[in-house]
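Since the structure comes first, as structure tokens, the remarks are kept for the end.
Yeah, one chain of the complex is gone here, protein chain that is, but the others are all in their spots.
For chain A:
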Amino acid sequence: MSIFNTLFNYIGQIYTDRLPYFPTNIRVSLLIILFCVITAIELYLYMMVRRAVRSVRSKRMKYWDDYISVLLANMIVFDETDHPHEVVAHFYPKLKKIPLRSKVVNSILVEKILTYHKNFTGKTAEVLSLMYRKLSLDKKAKRKIKNRNWETKIEGIREANEMDLMEMAHLIVEYTDDENALLRMEAQAAYIKLSQSDPFHFLDRAQERILDWHQVVLFEIITKHKKLTIPSFSKWLYSSNDTVVMLCLKLVDHFMQFDAAQEVIKLLKHQNPKIVRKAVEIIGKLELEDAESFMFEIYFNHSEEIKLEILNALGKIASGNYSEFLSSRIYSADVKIKKEALYAIKIDPDHGEEKLRTIYLQTGQENQALIKHVLDDRIR
């Protein structure tokens, strides 16, 4: 003890009695050392307090997590003869005891309700929806959607989407054309599901891009949502937003919307080659004979990719109007074009193969090899 006392007294003396007598550089150094020591002690104390708080909080969260899990599992396992309202009335007082003012506890409860709602149908889902509203969690979701922070907004939109909060559609539509791509995508996906009057209204106002992979997501939602009334997507084929046009073309294609034929044909003159290519692909699938002359018109102005698509479409239409044109493609310098033209001729079930055999007799060795290849049904 005496050693420590001596040491403390010595240090004390340095900083009290002797400090004014040291040269300036020593004084500055001593003060820096003192500052560092105090800071280090404060930091250690801060870390210890934080760890203690975190440990208490995590224990508390673990308690509430278990409590909520058991309570919700019990609520879900209700007797099938019970009415959902009775189940909710029975469990509401217990759930009301949960400190929902705490953001963390609130998010634990919401997360678990969403998980169950996502995985169960029937009365279970109904009970969860009723309880969700009874606990006023829908109002909290609304506040989240209105929050300034975009991540919180997304959280709120996801919640509204999963819990079918139809009344939130008018709030969500605002974000369907937001600058923030993630928020925009989440809002679009939710709006389709939640809007009862006009789920595709967001396409009218879409100025921002609908990213390729989000087009896939939207396509999945639209094509798999059983309760959705599918409109004629031709309405949006004139959109100034190319990504809207592209998405709608994919949907026209999927739902085989013949009423969009004229609009699709007009897209052959579109500036975006991706749109032109998709339009040609749809023309081929829908076998739109009216489009043949337009495709022929644009054929020579486009890239190889579009040329191949046009040849394929002409083959599928198989009207015979452009069979000479298809035959003449065999003299193209591009082998891919030759091959595609030959396959296009072959598609015609009545005269295709016969026509290829005639060409075979009139052409050179290289083309003959290609025709043999095309006529072989084992290859494509």
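One rule holds for everything that comes next: a contact is a pair of C-beta atoms (placed from the backbone, for glycine too) under 8 Å apart; a residue touches a chain by one contact, two chains touch by 3 or more; residues count from 1.
Here, contacts and distances are computed from a predicted model.
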| item | value |
| --- | --- |
| Undisplayed chain, where the name is taken from the UniProt record, one of "Cytochrome P450", "Response regulator transcription factor", "TonB-linked outer membrane protein, SusC/RagA family" or "Xanthine dehydrogenase family protein molybdopterin-binding subunit" | "Response regulator transcription factor" |
| Options A:L7, A:A73, A:L182 or A:V335, residue touching the unrepresented chain | A:A73 |
| Selected from A:S2, A:N119, A:T229 or A:Q365 as touching the chain missing from the view | A:N119 |
| Residue ranges of chain A at the interface with the undisplayed chain | 69-70, 72-74, 76-77, 80, 112, 115-116, 118-125 |
